[in-house]
Structures are given as C-alpha cells and as structure tokens.
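A selection of the complex's chains, in situ.
Labels for the chains are A, B, C and D, by order of writing; each one numbers its residues from 1.
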Amino acid sequence: TRRGVPEAILADVKTPGETATLAAAAVDSTGHAILTRASQAHVDAVAAELDAEVELERDERARTLVAHAPDFEPPVLDATVGIVTGGTSDAEAAGEAAVIVREMGASLTRVEDVGVAHLGRVLDHLDDLRAADVLVVAAGREGALPTVVAGLVDTPVVGLPVSTGYGHGGEGDAALSGMLQSCTVISTVNIDAGFVAGAQAGLVARAVSDAREAGSGDGPESDSN
Amino acid sequence: TRRGVPEAILADVKTPGETATLAAAAVDSTGHAILTRASQAHVDAVAAELDAEVELERDERARTLVAHAPDFEPPVLDATVGIVTGGTSDAEAAGEAAVIVREMGASLTRVEDVGVAHLGRVLDHLDDLRAADVLVVAAGREGALPTVVAGLVDTPVVGLPVSTGYGHGGEGDAALSGMLQSCTVISTVNIDAGFVAGAQAGLVARAVSDAREAGSGDGPESDSN
Amino acid sequence: TRRGVPEAILADVKTPGETATLAAAAVDSTGHAILTRASQAHVDAVAAELDAEVELERDERARTLVAHAPDFEPPVLDATVGIVTGGTSDAEAAGEAAVIVREMGASLTRVEDVGVAHLGRVLDHLDDLRAADVLVVAAGREGALPTVVAGLVDTPVVGLPVSTGYGHGGEGDAALSGMLQSCTVISTVNIDAGFVAGAQAGLVARAVSDAREAGSGDGPESDSN
Amino acid sequence: TRRGVPEAILADVKTPGETATLAAAAVDSTGHAILTRASQAHVDAVAAELDAEVELERDERARTLVAHAPDFEPPVLDATVGIVTGGTSDAEAAGEAAVIVREMGASLTRVEDVGVAHLGRVLDHLDDLRAADVLVVAAGREGALPTVVAGLVDTPVVGLPVSTGYGHGGEGDAALSGMLQSCTVISTVNIDAGFVAGAQAGLVARAVSDAREAGSGDGPESDSN
C-alpha cells in the first residue's frame, strides 16, 4: 500500500461486479480491501465473491465495507486522531474518515454535535479535543467549526467540508470557502472527502507514532519549546 | 426622507461636482445630507458648495460626510444599536453603518476585534452584546462571527459581510455565503453594504422606540413571554 | 429555546425514524416541536411516536408539522408580521415563514399574488402592508417585489428569495442577487429559507412587543420623531 | 451599412491612430462614422484626420463621436423610440443608445430617474412611455425597471442592464439575470451594450416606419385587434 494508506475502491461509480473483482484482487495482494460509498448491492457482490474466511465489516452510516484476510495483521499506531462533527448531517463523511483512521491503526476519539451556534457544547469537550495528536473537523453549512476548534487546541487541524446546506453556497461550497478563508491555521480537503481527511490525519498520526517509537536519542526528559 | 432613512449619496461613482450639487439639494429639501465612499476631493467640493453655517462632520475611516443645516433637528430614538467587528479590516464598512445609525437617532454601542478564533474576546463582551435592541455584526474572511454572536443573544442580528480575504471565496464571497448558510437565525446584506446594514438596524430601532413611547395601554407590569 | 425561536427539525435530510425521535425529544424538553420540509412519511412517523394527547397541526402546502404538548402555553406577542408573495410558486417558502411567525406568537397578515408586473395589485393592499410592524416579502424569478414594497412602507422588510425560474439566474439566484443589490433598504435570507425569514421577523416582532409592553416610562403621549 | 445599422467603432480597445484611420474609411465609403467608448484622445485624433468640412458631434457623457460628410443625408423614420433610465449611473449606456437611435433616424423620447423604489415617478411619465413605438429601459443594481415599465405599456421593451452595483451580483450581473428572469415579456442585451439596445430598437422603429409608409392597401380605418 502507498504511504501506509489503504487503497480504497470508490464504489458508487462502479458496478457491483467490478467492485467485487477489485476487492478480491486487493485482498489477494495486500490482505485487506476498503470500499467507500458502497450500497448494499456492492456489499452483497463483494461478500459473494470473497472467500468465506475473509472477515467483513460494514458501516452502513459511513457506507463503507472493510475486508480482512484471515492472516492480515493490521497496523497499530501509538497516536490518536480526533474526529469532530457539527451535526448529524456530517455523520457520513466523518464516518468514512473514521474507518480509514482505524484501518491505518491510529486510536480514535469522536466528538459529536458541537455546533458554532452553541459554544457551550464545544467548550464541554475541550479535554477530548486537546488529547488528540491531530484533528479532523467536519462541518457543513457555513463550515466555521474547524476555525473555532483550531483556536482552542495546539495540534494540526484538517477541515472536512460537508455537502449540507441549500441555496447560495449550499452543497458544501460555503463550508469549503469558509475553511480556505479561515483566520486561523487549518488545511482542507474537498467537499465530502472523508477518505482523504481521514487518511491525511492518519499520515500525521503515523509520523507522530514513528517519532514516538524511535525517540530522539536523548529521552523524554528533554523539552524543545 | 423615505422610511426615516436618510438618502445617502454614494460618492465614489460620481464626480466631486455632481456630488456637491446633490448634497446642496438634499440640505435644502431635507435639512441634511450624507455622503458615503467619499474621497477628500468629494469632501472639499461639498464644503465649497454649501453655505458656511452648514455643519459638516467627516469620518475618514468610514469615508463618510454628514451635513446638517443650522435648523436641522436630528431624530432621537429610545433604542440602542450594537455594531460588532471581527478585526481592523472591518472598520470601514462598520463605520459606515455607525454613521447612518447615529443619523437615524439611535444610541450606539461598538464592540471591536472579537474574532471567532479567539472565543474569549467574544465572551468578554457579552453584557454589551445583550444590552442592545438590535445588532449589526461585520465580518470578513469566513464570516462566522454573526453566527457565533447570534447564538449568545436574544435580539435580531443583521450580518454585514466584508470584502477581505483573497483567493477562493475572497473579496467577501465566503463571508456572504457563510451568513446565508448560517445554522442560526440572522438576515444579511450585500458585501460591504454598511449603509444598508446600519439603516436596517435603524429601522428596527425606530420600530422598538416607537413601541416603547406608545406603550401598550396596560403598562410595563405585563409580561408577554 | 434559543432567542424565543423554536428549534426546527429540517426533515428532508433525515429519515422518518430519526425525525420522530428528535420530535419526541423536543416535545419532552420544550413542550413543542416543529418540522419543516416534511413529507407525509415524516408526519406519519412522528404521529406514531408521539403520545396521543399531543396536538398536531400539519400544513401540506408549507410542508410543516407543529406539535404541542397538552400543557404547552404558546407565547402571545403584541405585534404583527406581514407576509407578502408575488405568485403561487412562492407559497411553500412563505407558508414555512408563516408557521414560524405564528409559533413565535405574533399576529399575521398575508398579502398574496402581488407581482411587480401588475403594480395595481400591489397598490390595492397598501393599508395591509403599512399596518404590519415588520414584513417578509417572498419573490422568485427577478425578485423585485421586496424593493417595490419597501418603497411604500415605513417598517423593516426582510426579503425571501424563492427558487423559481429556469435558465440563467434561475433556481433563485437572480432573486437573491436582486435583493442584495436592492436600491432601497432591505435585508435578505438564503434562497427558500422561509424558516429564517419568518424567525427573523418574529425576533423583530418580539422586540417591538416587549417595548410596547414595557413602555418608556413617560407614556404614549410622547412622540420621538 | 448592414441592416441600416451604422457600423460603430468601439474605440476603447484601439489606439487613437487606428481609430482615426477606421473613421476616415467609414466616412469615405458610407458618408458617416460613429465612435463609441471614445476618450478625448480618440476624438482629437479623428478630428485631425478627417477633412475640415466633415461635421463632428461629440457627446461627452455617452462617450460617443458622430461624423457626417457634407453630402451625407441622414435617414428619417416615422417612428419613436423611448429611452428610460433608473438613475444617473445609467446615463452613459443610455446615452450611447440614444446616439444610435438618432443616427438611424427615429424620433427620441427620454424619461430619466424613474426608480422602482419610487413608483410615483414612474407613473408620472405614463403618457410618454405609452407614446413611443418601442422602448429601451436601462437599469443597474437589481434591474427591475424594464419589468415594471413593460407591465404598463403595449409596446416591445428592450432591457439594457448597466454595470452598477458592487458585491454579489454587482457589475450588472444581477440586472442581467433579473431581466432574463422577468415575469413579463422583454428581450435583453449584454451589460452596458447601449449600442446594441439602441440599434435593436432602431430596427423595430424602422420596421414600424416602413409599415406606416407602405400602408396595408385598405387604409387607416381598419382595426386588427
């Protein structure tokens, strides 16, 4: 796998049959496979194609399917990714991010339904937000949540704009624009690109985990800033 | 004057001479005149044209000029408008709003430099924000401030998007989109339309002031919700 | 409830089941619930979930559902909101606004089918337009009605652009742009955002009602402008 | 000349020298020449190039220059074009239209500063509006004037959107969109295309004038609707 990122199969632009063939090939060559944006028909086709002993995990809300060969040894990272959402309509994109994060081996913390119009709910979760090594913050409509959260933590934040909203700036456009215009420091991915946000956070988590395991040669007593 | 809103002369699309003629006509017929987006050349031309006893007030940052005939009696409203800004680049649009609010006779409270990436600064001004009868909240870049403020108060909020920001969503586009997509209740005006935001707040203040002065016939002891 | 605005549940992005759960929770905690953009399936699921004594009011044209617990005491405001439409295609958005206005306790006046290409119809309703404390004016296609109406009244006007029209500027874009560019003073909400327009008018009505009931201490004989 | 429409030289994308050469050629071959969007430098270069007896007429506000050879016989049409504007910022585009209309030989009526936010001013000019055979209606910002006027007359209306306005829908975009979405019957030209609007009205005037002069063989006593 490239960069430790599992190769995901974007199912909704493929037939169930094509998807099943690709999934079988992935399990054969890498020991696992991930489908995103998969309907039940995709899941059924993959289940029928794969050997019975391959373990399948379906997340309906995230529309993902993960397949593990019996001998697949998943990676384990010594680092935590936090995934934050502003409301229930962010669940699919955030769920897709969560599946990839777990598949890359990072620990996962989820903070849900903390909207910018209700600051109290955000402030209630400060400890969780600050405990993660890197955060994915999903938000639709005006997309202000990543900015508010980034103002409260010390870690890198990846904004994930979600295609909610209607009218002018709807379908995630206002959220994407708002994240790019943020008056604090965040980076961004495409609208609804839960896979990309999760994998980017996973890459940061892996870099942190590798650094933690390698150490610096002069031990934990040192303090660089 | 229409709806108690002073007729403003948008100077930057007119020559100094045209502006001076229009200002003199306005002072003659209504006792006062207001210029917005006025350069020093506009101000000079108006000063040269008007009678010496006409009182002039220039606000350089807001780029406005107000002229009062000696016998002009400004309105006085029993209501307060609050104007809130996220940063120094909001000063011109917010200042334009402030000039109109004062000319319509409302009391004015200003809360400045409270950005969404620094929630503490917003929370420090809660009392001022809650004391006003209606708020204008100006914000550029991602334009999230009106949403955050509206979540903290009980009064109507008018969002004023400001043309800061560069790249995608710059020039006020992200701010406008964000206010239209707001997950709380606000209304909005055009980008940099300080005059419109201030006048709309002034109309609400006038309605409140009129109601306060008329009373309901059954006095302040009643309580409707 | 936040700012006296009932928390509305946007049904069309939720399953009937999710909607029913949220509605039951809202009735439990606040005594009432409001669904917007609700299909019959949403209505049926809510009716099945709620206790039999909860009173339900469905408005099919506005696609809303309002639920009141037996002991819920609705607010009553001493102020009137006028809602104006240009044609039958504005009925859904305007109806959504009307439901929220009533739920916030304001009196309601409706003026319908007054188009800018038929000025006579507008002028016929001048008395109704001028009797309201604040107006919501809905318009699709070129969206000029709020400007024409605002030129005829003394009160604040909230423009509500509606997603009619096809081709260039269709789906409400021309209407929104036209309201933002209006050559008079109005504020605006997002395309089809009937809930937001109605609630913003409700907030103004509440401010006026509160002022009326509190009075100014020096009675109705005073006159501020 | 094509379709009786004088070939106009769009000066602002040419050097004064190029413009002068083209103007001299046009006067030679057709007896007249028209420059649009001409600066004083263009005018000076043309004046220096042309023979002394060629008659020049400059309209500074419309930025046009018309040249007539001594023996040029201008057309005379038995038809009237009305040109209507909403405000002073429409003067340049409307003036350009007026120059072309006159050069095509139609009679011209101008109605100025009739805005949609002040219906009274529009209604004051009903007789003039109804006396013309075809109307050009120029409007910037929300561009609603052609719709309002077309609702009051029986003749064809050509909308001319003008590049005023700032922020969202500014630079004539809202005006163009509004005219295309108009809920009455009008046709439209490009933003600031005064030449095209005037020439299209001139073509209609010529068709009407030709019909008037030819008659129908059964005289004016007949009545078709």
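Everything that follows uses one rule, which is that a residue touches a chain if its C-beta (ideal position, glycine included) is under 8 Å from a C-beta of that chain, and two chains touch if they have at least 3 such contacts.
Small disclaimer: the values here were computed from a predicted structure and weren't measured.
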item	value
Size of the entire homomeric complex in copies, 4 being in place	8
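What we mean here is this: only the chains that are shown with their structure count from here on.
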item	value
Chain of greatest Cα-centre distance to chain B	A
Listed chain pair A-C, C-D or B-C that repeats interface A-B [over half of contact pairs the same by residue number]	C-D
Chain centre separation in whole Å, for chain D relative to chain C (CA means)	43
Inter-centroid spacing, chain D versus chain B (mean Cα positions, whole Å)	39
Multi-chain contact sites of chain C, meaning residues that touch two or more partners	2, 150-151, 173, 176, 180-182, 184, 190, 193
Touch-based graph of the chains, sorted into line, ring, star, complete or other	other
Touching pairs among all chains present in the structure	A-B, A-C, B-C, B-D, C-D
Touching residues on chain D, where the partner in the complex is chain B	88-89, 117, 164, 166-170
Chain A-touching residues of chain B, taken from the complex the two chains share	86-87, 115-119, 123, 141-144, 147-148, 150-152, 165, 167-170, 173-184
Partner chain B, residues of chain C touching it in the complex	2-5, 75-79, 105, 133-134, 150-151, 153-156, 158, 176, 180-182, 184-190, 193, 196-197, 199-200, 203-204, 206-220, 222-225
